[in-house]
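What you see is the complex with one protein chain gone and the rest in place.
Each chain gets a letter, A, B and C, in the order it is written, and its residues are counted from 1.
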Amino acid sequence: MKPVGSSRSRGLLLSLAALVCVLLMLGLPFGIIALWSVSDGWFPPSLLPDGFTARHWLMFLNDPSLRSAVVNSLVITFVVTLATMIIAMPTAWALARYTFPLKKVVEVFVLAPLIVPGIVVAVGLGRVFLKLDLAYTMLGVIIIQVAGVLPMTIRILASGFEAIPSDLIAAARTLGANRIAVVRHILVPLSVPAMLAAGLLSFIGSFEEFERTFIVGAPIVHTLTTRLYINLSGAGLVVPVASVVCLILLLPVFLVFMLTSRIMRDDVMAAGMGKL
Amino acid sequence: MRAVHLLLLLLPGVGVLLATFGLPLFWAVLGAFGLGADGAGFTLIPLTDIFAEPKYRKGLMMSLYYAIAPTTLTLFVAIPLALMLQKSFIGRKLLNGLYKLPLAVPAIVAAFMVLTLFEQGGFIDRLLMLGGWNIGKIVRDPLGIGVILATLWKDVPFMTLIIAGAFGAIPSDTVHAARSLGATRLRAFWAVQLPLAMPGITAATLLCFVKSLGNFAAPSLLGPAYPLPLSILMYDSYRDGDWMAIYAMGTVLILAAFVVLAAYYTLTAAAFGTGKAASSR
Amino acid sequence: MSSKSLVASVAALALISTAALAADVASPAFGDKFNVTDTSVPLDKLTRANFYEVLVPLAKAKGSLTFYSYWPPAPLVVYQQQIIPSFEKKYGIKVNFNSVETNVGLPQLDATFKEGKPSPMDAYFSSDLPANLDEIANIRLVDLLPNAADIDPKYARTYRGIAHGGAYVPFHANQTVIAFNSAMVKEAPKTFDELLAYSEQNPGKVAVTSPLRGGSGSGFLTSLARQKMSAECVEKFMDLTSDEAQSKALVNDGPCFAPVWDYFKTLLQTAQITNGNTDTLNLMANGVATIGTAWEDLTFSYIKGKQLPETIRVTILEGGQTGGAEGAFIPANTDNLAAALLFMDEMLAPEHQAWKLVGFASRSPKTGLDDGMIPEDVRKFLLPTKLFAERQISSPNPIMSKVVRDAFAAKVLEN
Partner (left out) sequence: MTTQAHELDVLDVSKAFVGTRALLPTSFAVKKGEFVTILGPSGCGKSTLLRIITGITEPSGGRILLRDRDITRLPPERRDIAIVFQSYALFPHMSVADNILFGLKMKRVPKEERRRRFDQVVAICGLESLVTRSPRQLSGGQQQRVALARALVVQPALLLLDEPLSNLDAKLRETLREELMALHKRTGSTTLYVTHDQSEAMSMSDRIIVMKDGQVVESGAPRSLYMRPRQRFTALFFGHTNIVPVDVDGDRARLPWGGAVALIEKASGRGEISLRPECLSLVADPAGPGVVDAAVFMGADVHYTVRIGDHLLRVRRGSAAPLAEGTRVSVTVDAPVSLLAAEPPGAADATVEAR
């Protein structure tokens, strides 16, 4: 979109402002923790570490429990994202396409988990999981994480489905497509942006989830986040180690974020969240 | 037939949420009144304690403060940023890709980064030292500036994303029309863009608020040692196995969130009721 | 220290252990019978003498065990690098090691116990004991493990004011201290009043861990209380049988704590209150604070990891500061009792205790190991042995401690 009466100097000013923002808000904090992670002593007033070492990194890379946490994290995140998508789709479809009594109630209920602190749910559910032999199992962690990311996924998918004109489905039907073919050839391809947005958010949500996973899974089932949280909590906060932890945790998330941002449609994500 | 269809469609999502969220929530509220598995009979004491004991009362205030203050500030950053993203300038695409990064950063990591930067003797302080200044106490300070900074860092991209979406959905012709009718740039913003984007803005504000209400990591690392918000007190009670207190605090937090949600629906129904009806199929 | 003297000391320790092998059969710590769910181990017939003979085959049959430890750096490294590899090699039993904060692990244990399920861990190195200790752990391990024969009596049956009857085996002795930066503090304060005076002359330079957020803070508060209160009050304060009502009567209602609150209020007008033990140390690392409340071992590991400048030293104020020995216990609902017992015994093996003392300045709860064994370049960062021995004082019971913490919030922080 061209601004009304755009001028070259205003554009440059905006570019400059953007550059400064990015540098200060993102470059600086990430840069500092990157430096801390290789620092061998860094006391004031030094602006750069007094020495450099790889030992904080090596310590973590040689830790077998960290490796199993990475594997757990990836498996859990993958399964959670997939399962959430499968569970969310029919419900999102119903919310997007049907009108029925008490619809508002269902909508609010679906959003409610977003506004209730995770620890309340985790504590209650954790105790049931013990009875069901789900505590400290992958399955238990997956279930409780699905519960956490489901609301946003349903919300985004529903708003994605709402955006598909019903004429398209009708047209496909008259051209000989049965329900299944409509889902395959029309709904799924047209929901790709919404599914990507929902998938990315549930990936991030699952990957960084802490409280529920910790209470239900840890320490038998550790994810990267719970495994590394210990090094970041007030009790065990050792700055260089914590910095390594942060960077390890950020790497996969950023990778996925960068990969998907090329195909990600902001408006879809915004539409899903910007409507309650 | 149609009703069966609908129920089958709703079942997976709503069913999972009923089992994994509705039920624990129900127990929590039950527990707060001394009923349920851990209860010793109906009582209001744990709930009234929250308003009677200064530790809890101030904790509730602190929770509300940590939710309201950053959310309000975020609005003032996110709206201009969202507007800026509507303009075209060199590097816009890059900015548009990068500003969302904090969305993917766990809250505890954000809090940690604020600590390394803004702590007394932290990086910013060391920079200021070169000029003979010092940063003062903005971590562990009574106003919780550090907490607000960390929350802001996470919330600004979140809110900007939603608000930019809301602005982007306004046809550019409406603004042009307003300008051609003699509205200044500012006036067009106030009279046309802002009202049209309002549903998105209020939704974003609400989401930020409720997310921050349960904020744990930032207050734990950056907040003053006293008073502690309910989220931390809940964690402490969990450590002590004090279920009643957890459930009572949880119930109060849920209540607070629902009050805000109800207020939101009442207000938006009044303000956008007509618009919503028109846009619905 | 030469390697020769180390070997000699270890040999001497081993000798003491062997001599103690003749000790009597361990009886239950609470109640009159053992309450373990894993009945494959004949606890009533188990003695130090037949310990390995009975347990090794039983443990090997299971093949693995799960061990929890809370986070402190020194013990963690000792477990991971020394004890576990040695144990696995010796018995061929795999150890699943997990670092779990006490405030997470204990509720987990409690929940499984109440549900009648096997415990998540077979042994737990924890900073606190479970509230229902008498149900959850009742084996007098101190009287049973061959390597526990020479435990220092002052650590053997109580921990932070809790009488555990030997169910909680001390492993790592630690001590709350006052840490100071010797480059900036010419003369370290020797008393609580000198500390206050220093803070008043140097506002913002003293960091006190919030008693609500970290052990070094509550240790400081308890030490201060024992110093500032009358003898009569201290006696009531240190009565390990106090219940909640008695504790509240003493702390909230009586005049006993007035001087304590007065001192703290005055101190906090100039000192900073922090969010945890590491928060305090990080402030000292940044040069903001020059004196802080701390743990001896944590401070040392910070210095060693170049997280604190090498100019940091520690001391104990006159009148003493609280300390104790953290240890491990075996939950009654473990389904792997034999391996857990063997592992607990391994933890106290003289060679491991010596290794952690030398490498990490992690003090041993066993007698006979002293800082004579600590290398010179490590020793300067630790308390002098004399100070450690003379000034370590114990804590009141946990109910009292919690009441004091709550009162601290209401009386000091609230104003």
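We adopt the following convention: a contact is a pair of C-beta atoms (placed from the backbone, for glycine too) under 8 Å apart; a residue touches a chain by one contact, two chains touch by 3 or more.
Treat the numbers as computed from the prediction; the structure is a model and nothing was measured.
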Quick check: which displayed chains does the absent chain contact? A
Using the touch definition from the top, which of A:70, A:96, A:128 or A:186 touches the missing chain? A:186
With the full complex in mind, choose from A:12, A:82, A:132 or A:168 the residue touching the hidden chain. A:168
Hidden partner interface residues of chain A, rising order: 165, 167-168, 170-179, 181, 185-186, 189-190, 192
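We adopt the following convention: only the chains that are shown with their structure count from here on.
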Chain adjacency by touch: line, ring, star, complete or other shape? complete
Farthest chain from chain A, going by the mean of C-alpha atoms per chain? C
Interface with more contacting C-beta pairs, comparing A-B to B-C: A-B
Length of the line joining the C-alpha centres of chain B and chain C, rounded to whole Å: 40
Between chain B and chain A, distance of the C-alpha-averaged centres to the nearest whole Å: 16
Where chain B touches two or more other chains, by residue: 121, 125, 220-221, 235, 238
Where chain C touches two or more other chains, by residue: 104, 213, 275, 279, 282, 285-287
Considering only the defined contacts, which chain C positions touch chain A in the complex? 66, 68, 71-73, 97-101, 104-105, 108, 111-112, 115, 117, 120, 213-214, 275-279, 282, 285-287, 302, 305-307, 309
Which of the residues in chain A come into contact with chain C in the complex? 39-41, 43-45, 50-51, 65, 126-127, 130-131, 133, 135-136, 214-215, 218-220, 222, 230, 233-240
Touching chain B in the complex, chain C uses residues 102-104, 106-107, 110, 131, 204, 210, 212-213, 272-275, 279, 282-283, 285-288, 402, 406, 409-410, 413-414
